[in-house]
Every structure is written in structure tokens, then in C-alpha cells.
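Read through the structure below, which is laid out as C-alpha cells, and then see the notes.
Other chains of the complex are left out, but the ones given are in their true place.
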Amino acid sequence: MDENDLRKLLEDIKEQKVNVDRGVELLKDLPFKDLGYAMIDNHREIRVGYPEVIYCAGKTVKQVRGIVEFMLTKENNILGTRANEEMYQAVKELCPCARYNKEARTITIRKKEQKETESYIAIVTAGTSDIPVAEEAFETARIFDNKVEKVFDAGVAGIHRLFHKMDIIRQAKVIIVIAGMEGALASVVGGLVDKPVIAVPTSVGYGANFGGVTALLSMLNSCASGVSVVNIDNGFGAAYLASIINKL
Amino acid sequence: MDENDLRKLLEDIKEQKVNVDRGVELLKDLPFKDLGYAMIDNHREIRVGYPEVIYCAGKTVKQVRGIVEFMLTKENNILGTRANEEMYQAVKELCPCARYNKEARTITIRKKEQKETESYIAIVTAGTSDIPVAEEAFETARIFDNKVEKVFDAGVAGIHRLFHKMDIIRQAKVIIVIAGMEGALASVVGGLVDKPVIAVPTSVGYGANFGGVTALLSMLNSCASGVSVVNIDNGFGAAYLASIINKL
Amino acid sequence: MDENDLRKLLEDIKEQKVNVDRGVELLKDLPFKDLGYAMIDNHREIRVGYPEVIYCAGKTVKQVRGIVEFMLTKENNILGTRANEEMYQAVKELCPCARYNKEARTITIRKKEQKETESYIAIVTAGTSDIPVAEEAFETARIFDNKVEKVFDAGVAGIHRLFHKMDIIRQAKVIIVIAGMEGALASVVGGLVDKPVIAVPTSVGYGANFGGVTALLSMLNSCASGVSVVNIDNGFGAAYLASIINKL
């Protein structure tokens, strides 16, 4: 329930299209719903414009199922990240239309359709191994109704591949650059565009890569301006932010 | 055997209610019992007011069993932390009343009942994934006879959930705040209460979370005063300290 | 010279308002000007929409002066960051209208006025000690003609101060949150708004703060979505990005 939905409901009540009992029913969990192990933030969509997302890592299958079960009583789209297949099976029992992207490890349930944005988010990866993070970003951007263009495997070791795709990248409203190893792609893209660049370091690499720390540090120290950074492998976070910017 | 038990025994001997041989029997292991692989600190309860706790990680099932076997000859409550199910099965053979909390990974054996404290410890978690650490804290606080209130999933991303529970938190005598990721909850709670806050960073998170280091550092640098910190995932340690404070 | 200026010049040439020699003169340094110790990127404003900025740290006074001297032959506004007073004195000799913000350590020269944006950037700091970084952000945002609102010393240890200012923060188009110590402010603000939050960790703190690393990690692990991060003390970078977003 976002701000428009709420206004609509109150107007419906005022105009007696909806009776008060139904209104109470719809609003009583407004601030949050306490499940004991989780307090679901129903107020979030009004406050920040997006429904709460389920970060599944560290939760039990039972907890994930319980949270989805409650969420399904509301009219929001649902996104679960870092979900395993067992969680997906449990969710699917509740809602057969749930979809699982194995590479992205996301569960998505679409309860309401909204118009896709006209401007788009470009998702660029340095290598093939960065694709799982890119897919998490993709699923996130899509569930929030963004148009997306993908440019995969465009790392700086063969920089002409990047230049070949620069038109697609330049025309995006916001760009997500996903790279592991030394993460140089963020700086190179940042130096070539006049749009916000959200850099996602990935844990792709080995040795002195330290599970993505090198790419993270590299991106934080980018000599190109206009680049900001999210946590290692955080495709979700990048796409969430990109979506906010894309809709400004 | 704590200080009161000891005094009682000596008075009983003085008044000839207990004979000397029985006294020797009861006191001969007073300082510690040497099992070869472990020297059990029987003197601890007199010295620091609490019986020794078995930290099961890194011990063999046989060693855990042996230690519990000896401890059962004394009249103390027993707490084993970081215990796996195999250890629990071995202990249960010795003592059918042993209880296992799977989430907390604790084994508890209650040999003597004591009055529950009137004041209580509040255990607050930022997220659902922090619950296992909270459960370890809960079991620890309970075996030491503390009253406990739980507030789970009250992280700062939806801060109104925290405010909704502030009354419970403010009326505690001491507060345990358990959070992973960036651990901001400790600072926010610390800025709102006039009670000691014991912060427990958890290893919940990924990437630049470094297994809880980020939450740990965050809590150590809390801009709110009155906050101190224990090791990552150390629910036991936090509750042990909270129990000392709760009983002051 | 940005894309509009370039188009204008070429049309003037086409329409013979400007002769070819003058065109050559204006365009010959277009890609870059090589000073030996520096290749000034004149093409940058066309490519990414902003003139090059002088990062003064690690440069000699003579080099800074030389770069400014060349830049003054173009019609761009000039920004020097991390500049010391000696650099400022050298620049002032070249251009008496140069301004120095001592706290921010910035030199600014305004060669052309542009309309201020209608939407604004909110710059929020956790403490008084974070102000120098905020001032660098402020000067950067201003030289790029953004409207700015400042909210200083609104850290979470006294969270009602933040709530008091939430209206100003919520109505911004993009928010810069600047905090040292544990950097919790970024998460709290991120959980309360539906706008992009650019978090700037500062080196304010001591001990296990590690010169801002704790705040950096904390912000990267923010439990609130919609938050991205720039380098420690990088007020310039945050404002540069905020300016791009503010003008989308």
C-alpha cells in the first residue's frame, strides 16, 4: 500500500464506497505486523515508496514462508533475495505464480502490474562470472517496473568491446557497473558518461582479491567522479537505488 | 557450591549436623577437579558467583560428556554453549532432564531452582537472522534465573518498530542489543535509554561485513555513550554480564 | 565548453558569425592540453557534462598555478579541492576573484553564472566535527549551481534532533549524509526517505575507527536500501554525484 493507495482508500471511505469495518481491516497492520520472529514493515511503502524486501539469508525456510504468507494478504509485489531452492518450493506452495531465478537466487511474486519506466537502467558487467550479481540487480529493477538494458562481459582487458556498447550505456538514465578482480570498469565507464554510476564490486577473483575487497576499494577510490559504491555482490542494493534515481 | 552453600556446610559441621568425612568428601574437589584433559573450576562459584560453563566448540563429544558427568556430582545448574546435537545426545544419556535449544545450540540442566529476578533483561535484535545469538543469550540469562523480555526484528531500517517497543526496552534494568550488518541499532538504543547497553555484533551479513567485523567496529565507535561490546555472536557473554548487572 | 556551447559555435561558423581561424583557436585544445606534468581534459565537459576539477593534494603550488592559468583561458568555472592557503595565494594572483573556503580547503572561481536548480540537495552531518567535509560538498554543489540545504549535527545519539529536521531532508531531491564514528546516521536516514542517499564516511573518531574505515564499512552494510557510498572524507565526490542526480 503506497501513498496513493492510502489516499484512495480514505477517499473511498469518505465517499462511503468502502465501509469502516473494511477500512479497519485494511489499516490495522499499517505500521507493522509482529510475527514474533519478524516485524513486517507495512508502513514502508508509504514512507519510502517501496515495499519491504525479504533478505532470506540467515532465515529458516519456515520463517521465509511465514513472512511471505503474511505479505500475500496485502496487494504488494514481493521480492525475496539470497533465497535457496528449498525456500522457493515452500513459497510456491503458497503462491503458484512465484518465480525463481536460480542464477540470481531471487523469488519474485507479481501481485500488481505497473507501467514500465520510459528511461532505462543499464546493467554492465566486466565478465561472465559477474552475471549472478547482475541477475539479482535485473530481477530487482524489474519487480520495481524499470526498463533495463544488459551489457555483459565488457571488461577493460578488451576495451573495444566496451566502446562498441557505449551508445547503450550513455543513453541510460542511470548505470550499474558490476565488476570483480580489480574493478577498473567502474572508473573507465565513470570517465565516459554524464549519468550516475552505481558500482557493485563482486567476489569474482582469487588470492589478493579477498572476496571482492580489492574491487570494492578500487571503486571507492575511483579517479572518475560520479561513481558511488554498494556492498560486495549487492546487486539488489544497486538496483534498488537505481530504481529510485530512474523514477526521479 | 556458592559462598552461601559453603558457609552453610561449615556451620553444619560446627553444629555436628554433618560429619567430617562427609565434609571432606564435599570439599576435596573445591579448588578444581583435574580430568586430565580439563581442570574443572569448582571454586568458581565461590569466587565469581557463577558455576563454570562448558564452551563445547573444539571439544570432543567424549570430553563434553566427561565434564558433564563430573559436574553432575555437584549440585549446580549446568550450561553448555556451542553444543551440537551429538553432544546433546551424549549428555542426555547421563541426565534425561537435559534440554537442547537447537537455534541457540545450548544444553541446559537445571539442578536447583532459584527465585527469578524482579527486574528484567531486555534482549533486542535488529533482524530475524540475529535470533540464534539472541536465543543463546536467552538461555544463559534464564539458567542464571533472570527475568527476560524479548524484542526481535526492531532494526533501524524501519525505526517506528523500535519506537513502538521502547517502553519495554526502557523499563529493563539492562539491555542486550544484538545486530549484524552495520549494527546501528546499538547507537540508536543507546541514545534513548539511561540503562547499560551491552552490544553483541553478529556475523549476519555478507561482503564487506567480514563475518561481523563491521558491526563490531560500529558498536565500538558508537556515538551514544553507555554502550559496551562483547565478541561477535557472543550471546552467552552478553547475558552473563547482563545477569551480573541485573543482580547488583 | 559543454555540448550546447559546441553546437552553438559550429552553427555560428556555419552561419559565418564566427570565422574559421577563431574556430580553430577555440577548438584546437578540445581533446586536452598537454602541460607536460598535466594533460588537462578539455573534452570532459562535453563528454560528461562537467569541467575537470583540480585535485590539489600531491601537486606542487607551481603545478596548481599552471593548471589554473591554462584553465582561465577557457570560459569554465573552476574548482580546486584539497588546496592549501599557499596554493590559494598563487591562484589569487592570477585571478583576484578566486575564493577560498578554509574549512573546506576549496578554491573556487566563477566565470559564468547559471540558473540555480529548483530542487535541492540536503547535506546532513552527524556531528560538528564532520563540517569540513560538508563544506567541501557544499562548495562543490554550489559551483555546479545546485540549491543546497544544510542540516548539521543531527547524529543518532539524540535522534529527536534528526526528526525535527526530517521535513527539510524529505523534500530534497537527493541527500548527502556525512558521518564519522559508527556512521549510523546513513542507515537511519535511509530508512526514513524515498530519495537517493549518498553516504560519506568521515575520519572523525579515534581508536577502532581507523581513520574512517568503521564508518565506511558501516555505510556499505547499511540495512536500509537506497544508500550508496563514496570514499572517506570525499565531500567533493558526493556532491558531484548529487549534482548529476539533482539535474536529471
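General remarks:
Each chain gets a letter, A, B and C, in the order it is written, and its residues are counted from 1.
Definition applied: contacts are C-beta pairs under 8 Å (C-beta built on N, C-alpha and C of every residue); 3 or more make two chains touch, one makes a residue touch a chain.
Note that the structure is predicted; figures quoted are calculated from it, not measured.
Of the identical chains making up the complex, 3 are displayed, while the complete assembly in this file numbers 8 copies.
Definition applied: only the chains that are shown with their structure count from here on.
Of all chains, the one whose Cα centroid sits at the greatest distance from that of chain B is C. Annotation, chain A versus chain B: rotation angle of 90 degrees from the Cα superposition, expressed as a multiple of 5.
By the count of C-beta pairs in contact, the leading chain pair is B-C. Distance between chain A and chain C, defined via averaged C-alpha coordinates, is recorded as 28 Å. Centroids built from CA atoms put chain B at 39 Å from chain A. In this assembly, the C-alpha centroid of chain B lies 50 Å from the C-alpha centroid of chain C.
Of all residues in chain B, those that touch two or more other chains are 127, 157-158, 207-209. Those residues of chain A that touch chain C in the complex are listed here as 47-50, 53, 173, 191-196, 198, 216, 220-221, 225-231, 236-238, 240-241, 244-245, 248.
Those residues of chain B that touch chain C in the shared complex are 126-127, 155-159, 181-184, 187-188, 190-192, 205, 207-210, 213-215, 217-225. Looking at the complex, you find that chain B touches chain A at residues 127-129, 131, 152-154, 157-158, 160-161, 164, 180, 204, 206-209.
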